[in-house]
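Each chain you see keeps its place in the complex, though not every chain is here.
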Amino acid sequence: MTYEEKCTIIFKKIKEEKPLVHHITNFVVINDNANTMLAIGALPVMSYAREEVEEMVALSQALVLNIGTLTPETVESAILAGRKANELGIPVVLDPVGAGATQFRTESALKILQEVKISILRGNIGEIGNLLGIKAEVRGVEGGVVDADTSDLAQRASQKFQTVVAITGKIDVVSDGKRAVKIKNGDILLTRITGTGCMATSLCAACAAVERDYLWAASSALGFLGVCGEIAARHSLGPGSFRVSLFDTFYGIKKEELKALLSLEVKD
Amino acid sequence: MTYEEKCTIIFKKIKEEKPLVHHITNFVVINDNANTMLAIGALPVMSYAREEVEEMVALSQALVLNIGTLTPETVESAILAGRKANELGIPVVLDPVGAGATQFRTESALKILQEVKISILRGNIGEIGNLLGIKAEVRGVEGGVVDADTSDLAQRASQKFQTVVAITGKIDVVSDGKRAVKIKNGDILLTRITGTGCMATSLCAACAAVERDYLWAASSALGFLGVCGEIAARHSLGPGSFRVSLFDTFYGIKKEELKALLSLEVKD
(Lines give C-alpha, C1' and ligand atoms only; values in the text may rest on other atoms or scores of the structure.)
Protein backbone atom coordinates (compact mmCIF):
# COMPACT_ATOMS: atom_id res chain seq x y z
CA MET A 1 0.00 0.00 0.00
CA THR A 2 1.34 3.44 -0.90
CA TYR A 3 1.47 6.25 1.64
CA GLU A 4 -1.14 8.12 -0.38
CA GLU A 5 -3.50 5.17 -0.12
CA LYS A 6 -3.01 5.05 3.64
CA CYS A 7 -4.21 8.63 3.86
CA THR A 8 -7.37 8.00 1.85
CA ILE A 9 -8.15 4.96 3.99
CA ILE A 10 -7.89 7.00 7.19
CA PHE A 11 -10.45 9.50 5.91
CA LYS A 12 -12.71 6.67 4.76
CA LYS A 13 -12.56 5.20 8.26
CA ILE A 14 -13.50 8.56 9.79
CA LYS A 15 -16.65 8.61 7.66
CA GLU A 16 -17.47 5.05 8.72
CA GLU A 17 -16.64 5.25 12.42
CA LYS A 18 -17.74 8.85 13.01
CA PRO A 19 -15.37 9.38 15.96
CA LEU A 20 -16.46 11.85 18.62
CA VAL A 21 -13.69 14.39 19.12
CA HIS A 22 -13.75 16.28 22.40
CA HIS A 23 -12.32 19.78 22.06
CA ILE A 24 -11.04 22.06 24.78
CA THR A 25 -10.19 24.72 22.26
CA ASN A 26 -9.98 28.46 21.86
CA PHE A 27 -12.91 30.78 21.23
CA VAL A 28 -11.56 32.19 17.96
CA VAL A 29 -11.81 28.90 16.09
CA ILE A 30 -14.34 26.93 18.11
CA ASN A 31 -16.97 27.16 15.38
CA ASP A 32 -14.49 26.36 12.60
CA ASN A 33 -13.21 23.37 14.56
CA ALA A 34 -16.72 22.00 14.93
CA ASN A 35 -17.54 22.54 11.27
CA THR A 36 -14.27 20.88 10.23
CA MET A 37 -15.22 17.76 12.17
CA LEU A 38 -18.75 17.62 10.75
CA ALA A 39 -17.54 18.21 7.19
CA ILE A 40 -15.27 15.15 7.26
CA GLY A 41 -17.87 12.97 8.96
CA ALA A 42 -16.55 13.12 12.54
CA LEU A 43 -18.56 14.46 15.48
CA PRO A 44 -17.34 17.40 17.55
CA VAL A 45 -18.10 18.13 21.16
CA MET A 46 -16.88 21.26 22.88
CA SER A 47 -16.85 21.17 26.66
CA TYR A 48 -14.75 23.11 29.17
CA ALA A 49 -16.12 22.87 32.66
CA ARG A 50 -14.01 20.94 35.11
CA GLU A 51 -17.33 19.56 36.37
CA GLU A 52 -17.74 17.49 33.21
CA VAL A 53 -14.62 17.17 31.06
CA GLU A 54 -13.59 13.78 32.42
CA GLU A 55 -17.03 12.34 31.78
CA MET A 56 -17.15 13.90 28.31
CA VAL A 57 -13.76 12.65 27.22
CA ALA A 58 -14.72 9.15 28.32
CA LEU A 59 -17.42 9.20 25.62
CA SER A 60 -14.94 10.38 22.99
CA GLN A 61 -12.49 8.76 20.62
CA ALA A 62 -9.97 11.63 20.66
CA LEU A 63 -9.20 14.77 22.64
CA VAL A 64 -7.97 18.15 21.38
CA LEU A 65 -6.23 20.50 23.81
CA ASN A 66 -5.76 23.94 22.23
CA ILE A 67 -4.51 26.79 24.40
CA GLY A 68 -5.32 29.67 22.03
CA THR A 69 -7.41 31.64 24.53
CA LEU A 70 -6.25 29.92 27.68
CA THR A 71 -7.08 30.79 31.25
CA PRO A 72 -5.90 29.03 34.41
CA GLU A 73 -9.32 27.31 34.48
CA THR A 74 -9.12 25.91 30.94
CA VAL A 75 -5.58 24.69 31.56
CA GLU A 76 -6.84 22.87 34.64
CA SER A 77 -9.68 21.33 32.62
CA ALA A 78 -7.24 20.35 29.88
CA ILE A 79 -5.11 18.44 32.37
CA LEU A 80 -8.12 16.73 33.96
CA ALA A 81 -9.44 15.65 30.57
CA GLY A 82 -5.99 14.69 29.32
CA ARG A 83 -5.27 12.42 32.27
CA LYS A 84 -8.61 10.70 31.92
CA ALA A 85 -7.93 10.20 28.20
CA ASN A 86 -4.55 8.68 29.06
CA GLU A 87 -6.20 6.32 31.53
CA LEU A 88 -8.64 5.16 28.86
CA GLY A 89 -6.15 4.99 25.97
CA ILE A 90 -7.80 7.84 24.05
CA PRO A 91 -5.37 9.83 21.86
CA VAL A 92 -4.65 13.40 22.91
CA VAL A 93 -3.50 16.12 20.51
CA LEU A 94 -1.97 19.32 21.88
CA ASP A 95 -1.86 22.66 20.07
CA PRO A 96 0.43 25.01 22.05
CA VAL A 97 -0.96 28.17 20.39
CA GLY A 98 1.33 31.12 20.96
CA ALA A 99 3.85 29.26 23.09
CA GLY A 100 6.78 31.61 23.41
CA ALA A 101 4.68 34.75 23.03
CA THR A 102 4.07 34.91 26.77
CA GLN A 103 5.49 33.07 29.73
CA PHE A 104 1.98 31.94 30.70
CA ARG A 105 1.54 30.20 27.33
CA THR A 106 4.94 28.56 27.36
CA GLU A 107 4.56 27.34 30.93
CA SER A 108 0.99 26.13 30.40
CA ALA A 109 1.99 24.14 27.31
CA LEU A 110 4.95 22.63 29.14
CA LYS A 111 2.78 21.81 32.14
CA ILE A 112 0.29 19.97 29.95
CA LEU A 113 3.15 18.11 28.24
CA GLN A 114 4.43 17.08 31.66
CA GLU A 115 1.10 16.01 33.14
CA VAL A 116 -0.49 14.40 30.08
CA LYS A 117 0.88 11.83 27.64
CA ILE A 118 0.42 13.60 24.31
CA SER A 119 -0.08 11.57 21.12
CA ILE A 120 0.54 14.40 18.65
CA LEU A 121 1.99 17.87 19.33
CA ARG A 122 0.99 20.20 16.47
CA GLY A 123 2.40 23.70 16.20
CA ASN A 124 4.30 26.11 14.01
CA ILE A 125 8.08 26.34 14.10
CA GLY A 126 8.10 29.26 16.54
CA GLU A 127 5.89 27.47 19.03
CA ILE A 128 7.76 24.18 18.91
CA GLY A 129 11.10 25.96 18.99
CA ASN A 130 10.13 27.89 22.08
CA LEU A 131 8.96 24.73 23.84
CA LEU A 132 12.47 23.35 23.23
CA GLY A 133 13.93 26.47 24.78
CA ILE A 134 15.18 27.86 21.48
CA LYS A 135 14.71 31.61 21.42
CA ALA A 136 12.25 32.09 18.58
CA GLU A 137 10.53 35.19 17.36
CA VAL A 138 6.81 34.72 17.79
CA ARG A 139 4.47 37.46 16.61
CA GLY A 140 1.29 36.73 18.45
CA VAL A 141 0.04 33.33 17.40
CA GLU A 142 0.39 33.55 13.65
CA GLY A 143 3.92 32.48 12.93
CA GLY A 144 7.46 32.52 14.00
CA VAL A 145 10.97 32.39 12.68
CA VAL A 146 13.56 30.03 14.08
CA ASP A 147 17.13 29.70 13.01
CA ALA A 148 17.01 25.94 12.82
CA ASP A 149 16.19 23.20 10.38
CA THR A 150 12.54 22.23 10.72
CA SER A 151 13.13 18.50 10.35
CA ASP A 152 15.82 18.55 12.97
CA LEU A 153 13.59 20.54 15.29
CA ALA A 154 10.67 18.15 14.85
CA GLN A 155 12.89 15.20 15.63
CA ARG A 156 14.38 16.83 18.71
CA ALA A 157 10.96 17.84 20.00
CA SER A 158 9.65 14.36 19.35
CA GLN A 159 12.47 12.79 21.32
CA LYS A 160 12.27 15.29 24.16
CA PHE A 161 8.49 15.19 24.60
CA GLN A 162 8.09 11.53 23.63
CA THR A 163 5.31 12.27 21.15
CA VAL A 164 4.75 12.62 17.44
CA VAL A 165 5.50 16.24 16.49
CA ALA A 166 3.87 17.96 13.54
CA ILE A 167 5.31 21.33 12.53
CA THR A 168 3.22 23.19 9.98
CA GLY A 169 4.58 25.84 7.68
CA LYS A 170 5.30 26.28 4.01
CA ILE A 171 6.40 22.66 4.12
CA ASP A 172 4.97 20.59 6.97
CA VAL A 173 7.18 18.14 8.82
CA VAL A 174 6.03 15.25 11.00
CA SER A 175 8.42 13.21 13.12
CA ASP A 176 8.10 10.38 15.59
CA GLY A 177 11.72 10.71 16.62
CA LYS A 178 12.91 8.24 14.02
CA ARG A 179 10.73 8.36 10.94
CA ALA A 180 9.85 11.65 9.24
CA VAL A 181 7.30 12.80 6.68
CA LYS A 182 7.41 16.03 4.74
CA ILE A 183 4.15 17.35 3.28
CA LYS A 184 4.47 19.82 0.46
CA ASN A 185 0.79 20.62 -0.05
CA GLY A 186 -1.00 23.86 0.80
CA ASP A 187 -1.82 27.32 -0.45
CA ILE A 188 -0.95 30.81 0.73
CA LEU A 189 -4.65 31.50 1.40
CA LEU A 190 -4.48 29.04 4.31
CA THR A 191 -2.50 31.79 6.09
CA ARG A 192 -5.04 34.48 5.28
CA ILE A 193 -7.90 33.04 7.33
CA THR A 194 -7.69 32.40 11.02
CA GLY A 195 -7.80 28.94 12.49
CA THR A 196 -6.24 26.77 9.81
CA GLY A 197 -3.51 25.73 12.22
CA CYS A 198 -6.22 24.81 14.69
CA MET A 199 -8.11 22.96 11.96
CA ALA A 200 -4.92 20.98 11.32
CA THR A 201 -4.89 20.05 15.00
CA SER A 202 -8.52 18.93 14.97
CA LEU A 203 -7.89 16.90 11.82
CA CYS A 204 -4.90 15.24 13.55
CA ALA A 205 -7.22 14.23 16.38
CA ALA A 206 -9.90 12.81 14.08
CA CYS A 207 -7.23 10.83 12.23
CA ALA A 208 -5.67 9.63 15.49
CA ALA A 209 -9.10 8.35 16.54
CA VAL A 210 -9.03 5.82 13.70
CA GLU A 211 -5.28 5.26 13.15
CA ARG A 212 -2.93 4.42 16.00
CA ASP A 213 0.24 5.02 14.00
CA TYR A 214 0.21 8.68 14.97
CA LEU A 215 2.95 9.58 12.51
CA TRP A 216 0.53 8.55 9.79
CA ALA A 217 -2.47 10.05 11.49
CA ALA A 218 -0.74 13.45 11.63
CA SER A 219 0.75 13.22 8.15
CA SER A 220 -2.61 12.28 6.68
CA ALA A 221 -4.32 15.16 8.46
CA LEU A 222 -1.81 17.71 7.21
CA GLY A 223 -1.77 16.28 3.69
CA PHE A 224 -5.57 16.35 3.59
CA LEU A 225 -5.70 19.97 4.75
CA GLY A 226 -3.02 21.03 2.28
CA VAL A 227 -4.71 19.33 -0.66
CA CYS A 228 -8.12 20.73 0.28
CA GLY A 229 -6.50 24.17 0.52
CA GLU A 230 -5.11 23.83 -2.98
CA ILE A 231 -8.48 22.82 -4.39
CA ALA A 232 -10.36 25.53 -2.49
CA ALA A 233 -7.94 28.21 -3.68
CA ARG A 234 -8.86 27.46 -7.28
CA HIS A 235 -12.47 28.42 -6.55
CA SER A 236 -11.74 31.50 -4.44
CA LEU A 237 -11.73 35.25 -4.93
CA GLY A 238 -10.18 35.90 -1.52
CA PRO A 239 -10.20 34.62 2.05
CA GLY A 240 -14.00 34.81 2.42
CA SER A 241 -14.80 32.53 -0.49
CA PHE A 242 -11.70 30.43 0.24
CA ARG A 243 -13.04 29.55 3.67
CA VAL A 244 -16.42 28.56 2.22
CA SER A 245 -14.80 26.45 -0.43
CA LEU A 246 -12.48 24.83 2.11
CA PHE A 247 -15.44 23.40 4.05
CA ASP A 248 -17.10 22.30 0.81
CA THR A 249 -13.88 20.52 -0.15
CA PHE A 250 -13.46 18.85 3.26
CA TYR A 251 -16.91 17.41 2.66
CA GLY A 252 -16.83 16.54 -1.02
CA ILE A 253 -13.23 15.69 -1.96
CA LYS A 254 -12.95 12.37 -3.79
CA LYS A 255 -10.34 9.88 -2.69
CA GLU A 256 -8.82 9.76 -6.20
CA GLU A 257 -8.34 13.52 -6.13
CA LEU A 258 -6.80 13.39 -2.66
CA LYS A 259 -4.45 10.60 -3.68
CA ALA A 260 -3.40 12.33 -6.88
CA LEU A 261 -2.63 15.68 -5.27
CA LEU A 262 -0.83 14.52 -2.11
CA SER A 263 2.83 15.45 -2.17
CA LEU A 264 4.58 13.46 0.55
CA GLU A 265 8.23 12.69 1.15
CA VAL A 266 8.82 9.85 3.57
CA LYS A 267 11.97 8.99 5.48
CA ASP A 268 11.34 5.63 7.14
CA MET B 1 -56.47 30.81 8.31
CA THR B 2 -54.32 27.79 7.40
CA TYR B 3 -51.43 26.69 9.57
CA GLU B 4 -49.06 27.66 6.79
CA GLU B 5 -50.44 31.19 6.77
CA LYS B 6 -49.97 31.43 10.54
CA CYS B 7 -46.28 30.71 10.07
CA THR B 8 -45.79 33.38 7.43
CA ILE B 9 -47.60 35.91 9.63
CA ILE B 10 -45.26 35.19 12.54
CA PHE B 11 -42.22 35.91 10.42
CA LYS B 12 -43.85 39.06 9.06
CA LYS B 13 -44.43 40.22 12.63
CA ILE B 14 -40.78 39.60 13.51
CA LYS B 15 -39.74 41.91 10.67
CA GLU B 16 -42.18 44.56 11.87
CA GLU B 17 -41.62 44.35 15.63
CA LYS B 18 -37.87 43.58 15.54
CA PRO B 19 -37.88 41.78 18.90
CA LEU B 20 -34.69 41.91 20.93
CA VAL B 21 -33.67 38.35 21.81
CA HIS B 22 -31.31 38.00 24.76
CA HIS B 23 -29.05 34.97 24.40
CA ILE B 24 -27.10 33.18 27.09
CA THR B 25 -25.75 30.72 24.60
CA ASN B 26 -22.72 28.61 23.85
CA PHE B 27 -19.49 29.85 22.28
CA VAL B 28 -19.61 27.48 19.31
CA VAL B 29 -22.72 29.03 17.79
CA ILE B 30 -22.80 32.49 19.33
CA ASN B 31 -21.96 34.17 16.03
CA ASP B 32 -24.40 32.02 14.05
CA ASN B 33 -27.14 32.74 16.57
CA ALA B 34 -26.61 36.48 16.21
CA ASN B 35 -26.56 36.30 12.43
CA THR B 36 -29.71 34.19 12.41
CA MET B 37 -31.55 36.85 14.38
CA LEU B 38 -30.33 39.71 12.17
CA ALA B 39 -31.15 37.82 8.97
CA ILE B 40 -34.83 37.41 9.92
CA GLY B 41 -35.13 41.00 11.16
CA ALA B 42 -34.85 40.37 14.92
CA LEU B 43 -32.14 41.89 17.11
CA PRO B 44 -29.73 39.71 19.09
CA VAL B 45 -27.98 40.57 22.30
CA MET B 46 -25.48 38.24 23.93
CA SER B 47 -24.76 38.88 27.57
CA TYR B 48 -23.55 36.53 30.30
CA ALA B 49 -22.36 38.37 33.36
CA ARG B 50 -24.50 37.94 36.44
CA GLU B 51 -23.86 41.65 37.00
CA GLU B 52 -26.12 42.53 34.07
CA VAL B 53 -28.31 39.68 32.80
CA GLU B 54 -31.41 40.72 34.73
CA GLU B 55 -31.19 44.24 33.42
CA MET B 56 -30.54 43.04 29.88
CA VAL B 57 -33.41 40.58 29.78
CA ALA B 58 -35.74 43.32 30.99
CA LEU B 59 -35.03 45.18 27.72
CA SER B 60 -35.70 42.05 25.67
CA GLN B 61 -38.75 40.39 24.16
CA ALA B 62 -37.46 36.82 24.51
CA LEU B 63 -34.67 34.91 26.26
CA VAL B 64 -32.61 31.97 24.99
CA LEU B 65 -30.88 29.71 27.51
CA ASN B 66 -28.49 27.34 25.73
CA ILE B 67 -26.15 25.20 27.83
CA GLY B 68 -23.80 24.07 25.02
CA THR B 69 -20.60 25.27 26.71
CA LEU B 70 -21.95 25.65 30.22
CA THR B 71 -20.05 26.50 33.36
CA PRO B 72 -21.45 26.89 36.89
CA GLU B 73 -21.32 30.66 36.30
CA THR B 74 -23.37 30.63 33.09
CA VAL B 75 -25.93 28.32 34.68
CA GLU B 76 -26.26 30.80 37.53
CA SER B 77 -26.68 33.66 35.05
CA ALA B 78 -29.25 31.61 33.12
CA ILE B 79 -31.34 31.16 36.25
CA LEU B 80 -31.08 34.83 37.22
CA ALA B 81 -32.11 35.96 33.74
CA GLY B 82 -34.82 33.29 33.51
CA ARG B 83 -36.46 34.28 36.76
CA LYS B 84 -36.47 37.94 35.80
CA ALA B 85 -38.01 37.00 32.43
CA ASN B 86 -40.71 35.01 34.25
CA GLU B 87 -41.43 37.99 36.47
CA LEU B 88 -41.88 40.21 33.43
CA GLY B 89 -43.80 37.73 31.28
CA ILE B 90 -41.00 37.40 28.72
CA PRO B 91 -40.89 33.99 26.98
CA VAL B 92 -37.91 31.76 27.79
CA VAL B 93 -36.62 29.04 25.46
CA LEU B 94 -34.28 26.37 26.81
CA ASP B 95 -31.86 24.31 24.74
CA PRO B 96 -30.47 21.50 26.96
CA VAL B 97 -27.47 20.84 24.68
CA GLY B 98 -25.87 17.51 25.47
CA ALA B 99 -28.20 16.63 28.35
CA GLY B 100 -27.47 13.01 29.11
CA ALA B 101 -23.87 13.20 27.89
CA THR B 102 -22.66 14.23 31.33
CA GLN B 103 -24.26 14.41 34.73
CA PHE B 104 -23.39 18.12 34.92
CA ARG B 105 -25.40 18.82 31.77
CA THR B 106 -28.39 16.76 32.80
CA GLU B 107 -28.48 18.26 36.28
CA SER B 108 -27.99 21.81 35.02
CA ALA B 109 -30.82 21.46 32.51
CA LEU B 110 -33.11 19.99 35.16
CA LYS B 111 -32.16 22.72 37.61
CA ILE B 112 -33.06 25.40 35.07
CA LEU B 113 -36.35 23.63 34.34
CA GLN B 114 -37.09 23.61 38.05
CA GLU B 115 -36.16 27.21 38.77
CA VAL B 116 -37.45 28.87 35.61
CA LYS B 117 -40.82 28.59 33.87
CA ILE B 118 -39.80 27.56 30.35
CA SER B 119 -41.99 28.49 27.39
CA ILE B 120 -40.37 26.15 24.86
CA LEU B 121 -37.93 23.30 25.49
CA ARG B 122 -36.07 22.53 22.23
CA GLY B 123 -33.77 19.53 21.96
CA ASN B 124 -33.05 16.36 20.04
CA ILE B 125 -34.58 13.05 21.04
CA GLY B 126 -31.55 11.96 23.08
CA GLU B 127 -31.53 15.15 25.12
CA ILE B 128 -35.26 15.18 25.82
CA GLY B 129 -35.26 11.45 26.52
CA ASN B 130 -32.50 11.83 29.05
CA LEU B 131 -34.31 14.67 30.81
CA LEU B 132 -37.23 12.29 31.22
CA GLY B 133 -34.91 9.72 32.74
CA ILE B 134 -35.00 7.43 29.72
CA LYS B 135 -31.58 5.94 29.15
CA ALA B 136 -30.61 7.34 25.77
CA GLU B 137 -27.41 7.08 23.84
CA VAL B 138 -25.99 10.54 23.38
CA ARG B 139 -22.81 10.98 21.37
CA GLY B 140 -21.56 14.35 22.44
CA VAL B 141 -24.14 16.92 21.49
CA GLU B 142 -24.91 15.93 17.95
CA GLY B 143 -27.61 13.33 18.19
CA GLY B 144 -29.00 10.48 20.12
CA VAL B 145 -31.03 7.35 19.73
CA VAL B 146 -33.96 6.56 21.95
CA ASP B 147 -36.11 3.51 21.86
CA ALA B 148 -39.34 5.44 22.03
CA ASP B 149 -41.84 7.11 19.77
CA THR B 150 -40.91 10.76 19.32
CA SER B 151 -44.47 12.05 19.51
CA ASP B 152 -45.12 10.16 22.68
CA LEU B 153 -41.86 11.44 24.16
CA ALA B 154 -42.64 15.04 23.28
CA GLN B 155 -46.05 14.75 24.89
CA ARG B 156 -44.69 13.17 28.06
CA ALA B 157 -41.97 15.79 28.35
CA SER B 158 -44.49 18.53 27.77
CA GLN B 159 -46.72 17.23 30.54
CA LYS B 160 -43.87 16.60 32.94
CA PHE B 161 -42.11 19.94 32.47
CA GLN B 162 -45.27 21.96 31.81
CA THR B 163 -43.89 23.55 28.66
CA VAL B 164 -44.12 23.26 24.91
CA VAL B 165 -41.56 20.67 23.79
CA ALA B 166 -39.95 20.71 20.36
CA ILE B 167 -37.93 17.65 19.39
CA THR B 168 -35.92 18.09 16.21
CA GLY B 169 -34.76 15.24 14.04
CA LYS B 170 -35.51 13.83 10.63
CA ILE B 171 -39.10 14.73 11.39
CA ASP B 172 -39.60 17.41 14.01
CA VAL B 173 -42.35 17.05 16.60
CA VAL B 174 -43.83 19.82 18.74
CA SER B 175 -46.24 19.14 21.57
CA ASP B 176 -48.00 21.23 24.18
CA GLY B 177 -49.16 18.16 26.02
CA LYS B 178 -52.41 17.95 24.09
CA ARG B 179 -51.94 19.24 20.57
CA ALA B 180 -49.08 18.08 18.34
CA VAL B 181 -47.45 19.27 15.14
CA LYS B 182 -45.13 17.25 12.95
CA ILE B 183 -42.80 19.14 10.61
CA LYS B 184 -41.42 17.19 7.70
CA ASN B 185 -39.15 19.84 6.24
CA GLY B 186 -35.35 19.87 6.26
CA ASP B 187 -32.25 18.65 4.48
CA ILE B 188 -29.40 16.37 5.46
CA LEU B 189 -26.94 19.28 5.13
CA LEU B 190 -28.52 20.82 8.23
CA THR B 191 -26.70 18.05 10.13
CA ARG B 192 -23.37 18.76 8.44
CA ILE B 193 -22.85 22.22 9.86
CA THR B 194 -22.70 22.96 13.54
CA GLY B 195 -25.30 25.00 15.30
CA THR B 196 -28.47 24.34 13.34
CA GLY B 197 -30.13 22.93 16.45
CA CYS B 198 -29.12 26.09 18.27
CA MET B 199 -30.42 28.19 15.38
CA ALA B 200 -33.73 26.34 15.74
CA THR B 201 -33.77 27.37 19.39
CA SER B 202 -33.05 31.02 18.60
CA LEU B 203 -35.77 31.00 15.94
CA CYS B 204 -38.21 29.55 18.51
CA ALA B 205 -37.40 32.49 20.78
CA ALA B 206 -37.86 35.11 18.05
CA CYS B 207 -41.21 33.52 17.15
CA ALA B 208 -42.27 33.31 20.81
CA ALA B 209 -41.55 37.04 21.10
CA VAL B 210 -44.37 37.79 18.67
CA GLU B 211 -46.71 34.79 19.11
CA ARG B 212 -47.92 33.68 22.53
CA ASP B 213 -49.31 30.35 21.32
CA TYR B 214 -45.93 28.70 21.85
CA LEU B 215 -46.95 25.52 20.04
CA TRP B 216 -47.28 27.66 16.93
CA ALA B 217 -44.24 29.73 17.69
CA ALA B 218 -42.10 26.58 17.88
CA SER B 219 -43.73 24.88 14.91
CA SER B 220 -43.28 27.98 12.77
CA ALA B 221 -39.64 28.28 13.76
CA LEU B 222 -38.88 24.67 12.88
CA GLY B 223 -40.88 24.79 9.66
CA PHE B 224 -39.09 27.96 8.63
CA LEU B 225 -35.66 26.46 9.33
CA GLY B 226 -36.51 23.25 7.49
CA VAL B 227 -37.82 25.06 4.42
CA CYS B 228 -34.82 27.42 4.35
CA GLY B 229 -32.57 24.37 4.62
CA GLU B 230 -34.26 22.79 1.61
CA ILE B 231 -33.87 25.94 -0.47
CA ALA B 232 -30.25 26.49 0.63
CA ALA B 233 -29.33 22.90 -0.21
CA ARG B 234 -30.31 23.49 -3.84
CA HIS B 235 -27.66 26.18 -4.12
CA SER B 236 -24.90 24.37 -2.24
CA LEU B 237 -21.78 22.42 -3.12
CA GLY B 238 -21.22 21.33 0.47
CA PRO B 239 -21.54 22.56 4.05
CA GLY B 240 -19.53 25.76 3.46
CA SER B 241 -21.75 27.10 0.70
CA PHE B 242 -24.84 25.65 2.40
CA ARG B 243 -24.23 27.77 5.47
CA VAL B 244 -23.83 30.90 3.35
CA SER B 245 -26.96 30.14 1.41
CA LEU B 246 -28.88 29.38 4.61
CA PHE B 247 -28.32 32.94 5.89
CA ASP B 248 -29.19 34.36 2.49
CA THR B 249 -32.42 32.36 2.55
CA PHE B 250 -33.32 33.38 6.12
CA TYR B 251 -33.10 36.94 4.84
CA GLY B 252 -34.67 36.72 1.43
CA ILE B 253 -37.27 33.92 1.48
CA LYS B 254 -40.64 35.04 0.14
CA LYS B 255 -43.77 34.23 2.11
CA GLU B 256 -45.31 32.44 -0.87
CA GLU B 257 -42.29 30.17 -1.10
CA LEU B 258 -42.38 29.49 2.63
CA LYS B 259 -46.10 28.71 2.53
CA ALA B 260 -45.77 26.46 -0.50
CA LEU B 261 -42.90 24.38 0.89
CA LEU B 262 -44.07 23.93 4.49
CA SER B 263 -44.97 20.34 5.24
CA LEU B 264 -46.93 20.27 8.50
CA GLU B 265 -49.15 17.65 10.04
CA VAL B 266 -51.35 18.96 12.83
CA LYS B 267 -53.13 17.00 15.52
CA ASP B 268 -55.39 19.47 17.35
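Note that the chains take the letters A and B in the order they are written out, and that residue 1 is the start of every chain.
FYI, a contact is a pair of C-beta atoms (placed from the backbone, for glycine too) under 8 Å apart; a residue touches a chain by one contact, two chains touch by 3 or more.
Keep in mind that what you see is a predicted model, and the values were worked out from it rather than measured.
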item: Given 2 placed chains, full-complex copy number; value: 3
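In this section, only the chains that are shown with their structure count from here on.
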item: Where chain A and chain B are represented by their mean Cα positions, the distance between them in whole Å; value: 33
item: List of chain A residues in touch with chain B within their complex; value: 18, 20, 22, 27, 30-31, 34-35, 38-39, 43-49, 51-52, 55-56, 59-60, 243-252
item: Partner chain A, residues of chain B touching it in the complex; value: 26-29, 31-32, 68-72, 98, 101-105, 138-143, 191-195, 236-241, 243-244
